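One structure is given below, represented as structure tokens, and several questions about it will come after.
Excluded from the complex is one protein chain; the other protein chains are retained at their positions.
Order as written gives the chain letters A and B; numbering starts at 1 within each chain.
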Amino acid sequence: MAEKLRIGVFVCDCGTNIAGFVNVPEVCEYAKTLPDVVYVKENMYTCSNAGIQEIMDAIKEYKLNRVVVASCTPRTHEPLFRKACEDAGLNKFLFEFVNIRDQCSWVHQKEKEDATEKAKDLVRMGVAKARLLEPLEEIKIPVERKALVIGGGVAGITSALSLAKQGFEVYIVEKENKLGGLLNHVHSLYPSNIDANEFLNELLEKVKKEKKIHVFLESEVESVEGYIGNFNVKIKGKKKGEIKVGTIIVAIGAKPYEPMYMYNYDEYENVITQFELENLLKENKIGKWKKIVFIQCVGGRGERVRYCSRICCMNSIKNARLLKKLLPESQIYIIHKGLQTYGTVYEDYCRKAREEGIRFVRVRDAVPTVSSLEKKDGKLVVGFYHPGLRRKIELDADLVVLSTPLIQREDAKKISQMLKVPLGQDGFFFEAHVKLRPVDFATDGIYMAGSCRAPADINECIVQAVAAASRAAIPMAKGYVKAEPYTPVIDEEKCMGCGVCVEVCPYGAMRLVEKDGRKVAENVPAACKGCGACGSSCIHKAINMRHFKDEQIMAQIEEAIE
Amino acid sequence: MKDVLIIGGGVAGIQAALDLADRGIHVYLVEKEPSIGGRMALLDKTMSTNDCSICILAPKMNECFSHPNVDVLEYSEVIGLEGRAGDFKVKVKRKAKYVDATKCTGCGDCMEKCPTEVPNEYNSYLDKRKAIFLPFPQAVPRKATIDDRYCLKLTKNRCGLCEKICKAGAIDYNQKDQIIELNVAAIIVAVGLSLYEPRDLYEYGYGKYDNVHTWMEYERLINAAGPTHGHLKCSPDGRRPKKIAFIQCVGSRDVKRCPWCSSVCCMVSIKSAMLANEHYNDLESYIFYSDLRVFSKRFYEYSKRGERDYKITYIHARPGEIKEDKRTKNLIIYYEDEKEGKVKELEVEMVILATPIMPAKDTKKIANVLGIETDEHGFIKTVDFLKYPVETTKPGIFVAGCCERPKDITESVIQASAAAAKAAELAG
Partner (left out) sequence: MLEGIIEKSKAYYCVECRKCSSICPITRIYGKFSPASIVERSLIGIEEEVLNSMDIWKCLGCGLCEEVCPSGVEFLHFMREVRNGARKQGNEGIPTHEGVFESIPKLMLEKNIDMDWLDNVETDEKSDIIYFAGCLPFFDIMFKEIGFDGKCIAESTVKLLNKYGVKPSIIYGCCGHDALWNGNVELFNELMNKNMQMLKERKAKKIIFSCPECYRTFKMDYPSMDVELMHISEFLADKDMKGGEAGKEYTFHDSCRLGRHLGIYEEPRNVLKKVGIKVKEMEHNKELAVCCGTSAWMSCDWKSEEIRKERLKEAKKVADVMITSCPKCQIHFKCTLSHENYGIEVKDFVEVVAEMIK
């Protein structure tokens, strides 16, 4: 490199997050002594507008050609600082991030001197790498203005309708022979208690009228290849097809847990699931039940699955109210472990149920919800410990309704593998960021909505579905996306064509190609996320990652152990 | 392509703005405070992941402010609306900041020298700020504002120190409010929330006992940028607490006050208890609840983790009374222990009251200006809770975040994206 290195170092106080534990002025003084460092600045918040301005001004004033920021984490802040470099006319890959907060001040709050020393080490390592940084160019990838929606339940339909309204072609792939998903099996919907069928038909009418929506019934996605903007999708089943889409929304829903071998569910006739009750209501097969007991959290909250299924409390209340209306003489109890009637509307709804005579009984948050469900003299008897009265209570019942959680569908795993998107411990799809990217996958161009994300009711499915449509519309409306250039450089001389890199690549961005009569690895930059799995697994050292080159990393290590 | 107006620069407004701007739609983001960021900017950590709240929000605030498709109109209010969906004419009042934003560098010299101390609403009134101020250090834009209710120059024509101090010559006492007119295709209302002041729950002694705080005060107390730099201190001697109690539903699920469930408070208290334990690892917490509302993704697991790893004890009871030990200022909580069937006393050093989310103060006023309805609790009403969950009662105006009903950050963000899609249908 002919140009003389001129490195600027910015050290952030992060209020007191860093400055409270690390002697930042001392770190700054130290940074000034490092080779090629020509400018050092302490900021209270480097990420503030003022801090950003200082970086930009310094680049211009001191002709900086490398910038190091020692502050928090690249996970949240790297794009910001890179943009500052770019806006000041510096290639943004000539920026190096040093984390002296999460990996230093926060973990050494009780060892302030050592924390300061460690911060210096980290800054020295960062500067060492900065010296070896090379300018890189982002790749602009065109985006197909069509979307695939996997799953034709309320979430999928709503996503599709929103995207179509925004002007994009949408393909819905649905396994069953009709759209609607679980809605087809539900009697009515809270909180307005409208008929589920009517609600669904209204949606289906809209789908029918929407020319931009193409529905594949009794079909499944066979394979997906490619990357954001350019997914090649093969559909198998009744309607086959090959389509190219820019984005994908996963909305495969969930299914109710079947409480086999619990509470004699399989044995007693009048012990049914909430889902079965929906069907009885739908088919108008209501018995002359005088005493009805709903049991919440059957299988949920630590019994068979660990999580709270969110929608079951409201669903029980809805059905209890319905039954009370149909059978005014009946006594209805809901045994719960803490009612989840959150917000304004649901809490009001629950109060209405109390007024109408639905009785709620709280039991401890322990497994199982009730201690016994037996038949005594031909009658069902529900026994449980009442924490307030501190003794066992028994309630007779003509009908017992078990509220079971929603659980992930079997095909979730297949889809997870096909799209290379993760599932969480609970079996539901895992979002890019819990708070700020709740319907995005970490993989660009793929989004999620509805109960495949976590149990959600109709209102929530609809909001999520439209949200996912909003997210998916961004790259499609723009027409292109930029990909980071952290792609591998393959030394074809050294490559043995073993294919390990192809195996380990989680994004399908590596493939083997024939060159000069032998197999060598090749990278698909647009699909590549720059994770480096290929590079670190190549036993022949044939793969070197851009921006994380061996010599760059070695330089850091050398400084670390200096 | 037409423009969109977003009212409210909290996380919901920011998310909606970015979704629209990223796809090429120009957005005006009107915020009544001098900085965007809203409530989330004042929280310490976010629940269920314990991420530093401002740390994950600040990049979004900056991205929003510097986005070529976003015009942030901070310290502004919408005062008039005409027209219909697809073609709204909006009047916005840009309140005078008495500081020339093009010159101000946000250096803070003026704030240091300003002699007028005023109650600091951004720190839940726990300390003072100056009459010329930044709401918080990470404010976006980082430009000073003079509070004309307190500034000596503006109220009494005295002082004038900031003008003398300012190296950039940014102070302009003659600045006037400005009215600007915007033409937009759609509007997203995301005006956020206010919090219940539990002064009328005499039994808990808020405002009377030094060591009883609301959860929002606690957020500031445990925050490194807050008035105590993140150290929990108890009256009278500033010692740090060893036992903290959190009382849920203080004002919420209460037919005499806020009948609704505030959705987030159970999780907020669990989070707060975890943070306290992370600060001081011998610290024990007690959470008094009536139904622990932990319904969202991974929340239930989080509550169990709190019990297992962070010395949290959950007690099913709403305490009837808190008494103060006059000497130690410790607090004695009276609650019915259902395991033993008697009223017990628990002595702690600090009590945090989980007060509910209410509609923001001016919600009704804004609703009137826009011609949209509010519900019986004062939140912005959706036209149909089930079918049209982001549509207000007026076509072309959408809603997101806590002004619609209490919800957490995740759900605010989801609703914001949804509102953005709806707005894009009209503007795109």
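We adopt the following convention: contacts are C-beta pairs under 8 Å (C-beta built on N, C-alpha and C of every residue); 3 or more make two chains touch, one makes a residue touch a chain.
Because the structure is a prediction, the values reported are computed rather than measured.
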* Among the chains included here, which ones are touched by the excluded chain in the whole complex? -> A, B
* **Candidate in contact with the missing chain, chosen from B:D109, B:E321 or B:E373** => B:E321
* Which residue, B:K60, B:R253 or B:K422, contacts the hidden chain when the whole complex is considered? -> B:R253
* Structure fact -> Only one of A:E137, A:E269, A:E355 or A:D377 touches the unshown chain, namely A:E355
* Could you tell which one of B:D237, B:D282 or B:E340 touches the chain left off the display? => B:E340
* Structure fact -> Cross-chain touch to the chain not pictured, restricted to B:E203, B:E307 or B:D375, is B:E203
* Those residues of chain B which, in the complete complex, touch the missing chain -> 202-203, 249, 253-257, 290-291, 316-321, 323, 334-336, 338, 340-343
* Asked: Taking the full complex into account, what residues of chain A touch the chain not shown?
  -> 331, 333, 351, 354-355, 357, 359-362, 386, 388-389, 393, 395
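Here, only the chains that are shown with their structure count from here on.
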* Enumerate the contact residues on chain B facing chain A in the complex. => 11, 15, 19, 22-24, 46, 48-49, 51-52, 55-56, 58-60, 62-63, 65-66, 105-107, 137-142, 224-225, 229-230, 253, 259-261, 263, 289, 291-301, 304, 316, 338-339, 341, 375, 377, 379, 384-387, 389-390, 405-407, 409-411, 413-418, 420-422, 424-425, 428
* To do: Mind listing the chain A positions that touch chain B in their complex?
  => 14-17, 20, 44-45, 47-50, 52-53, 72-73, 76-77, 79-80, 83, 162, 165-167, 189, 191-192, 194, 199, 202, 301-302, 306-308, 310, 338-348, 351, 362, 365, 387-388, 390, 424, 426, 428, 433-436, 438-439, 453-454, 458-460, 462-471, 473-474, 477-478
